[in-house]
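What you see is the complex with one protein chain gone and the rest in place.
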Amino acid sequence: MIEEIEVRTRKRCELIDITGSVRKVVAGSGVSDGVCHIFVPHTTAAVTINEKADPNVALDIEATLEKLVPPDRGYLHMEGNSDAHVKSSLVGVSTLVPVQGGNLVLGTWQAVFFCEFDGPRNRRCLVWVSE
Amino acid sequence: MIEEIEVRTRKRCELIDITGSVRKVVAGSGVSDGVCHIFVPHTTAAVTINEKADPNVALDIEATLEKLVPPDRGYLHMEGNSDAHVKSSLVGVSTLVPVQGGNLVLGTWQAVFFCEFDGPRNRRCLVWVSE
Partner (left out) sequence: MIEEIEVRTRKRCELIDITGSVRKVVAGSGVSDGVCHIFVPHTTAAVTINEKADPNVALDIEATLEKLVPPDRGYLHMEGNSDAHVKSSLVGVSTLVPVQGGNLVLGTWQAVFFCEFDGPRNRRCLVWVSE
């Protein structure tokens, strides 16, 4: 069963920690051992796993992506968000995390982040667990 | 059961929409709810999910990847396609998409693209559905 996480983003480019919501889906799934799948149904957003202990890590990721793929590079797509599409393909819209004993198995420093590249918007993230 | 999608690429760097072929594999799998896995068995190609409504988005992704990782950067690998290997690792050779009610669950603007980085070639893409 696919669960939907709603994410309200506040900036154009922003990483938002959604680990708590993902853990709730895992707990509610009743699956003890398996895979937690995460899928972002947008083309100017993504999902990644990285450090949350120091919030500067997320800020550095946002700033580095902006430097690598700047918004104003002379793109063909006329909506002014081509850079967001490129960032989405670089980071990716899907990921998977192990589930063991009914819990999400993340490393000590890992958290799951929704990546907004063309906000602010109301976004969705699909999460489901397979045995 | 793993199904093989054949892709004929026409340019060196090119994103090709394979959503229709992926949907056929999902329909033929008989799986109602689960995960569609997509895997590219090549080292100079990849798979991504992005917008197809405006074909310029794919062109902007191709052009931006070419700028970020140009073909002529003084690489060690002597076959002249090191940039294609790097692009493959940046975009990734695998992805997953939810399946619900026997259908691929993609966002409104999403399509699945085979990414050619060292074409033109005859390529393959492996697709299978798990419950």
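Letters A and B mark the chains in the order given here, with residues in each chain numbered from 1 onward.
Following the convention adopted for this analysis, a contact is a pair of C-beta atoms (placed from the backbone, for glycine too) under 8 Å apart; a residue touches a chain by one contact, two chains touch by 3 or more.
Every value quoted in this text rests on a predicted model; they were computed, and no experiment measured them.
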Item to check | Interface with the undisplayed chain - residues on subunit A | outcome: 33-35, 48-51, 54, 56-57, 59-61, 63-65, 67-68, 90-92, 95-98, 100, 105-110, 130-131
Item to check | Those residues of subunit B which, in the complete complex, touch the missing chain | outcome: 1-2, 37, 39-43, 68-69, 73, 75-79, 82-83, 85-86, 88-90, 92-94, 96, 126, 128, 130
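One rule holds for everything that comes next: only the chains that are shown with their structure count from here on.
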Checklist outcome for this item: Distance between the CA centroids of subunit A and subunit B (whole Å) is 20
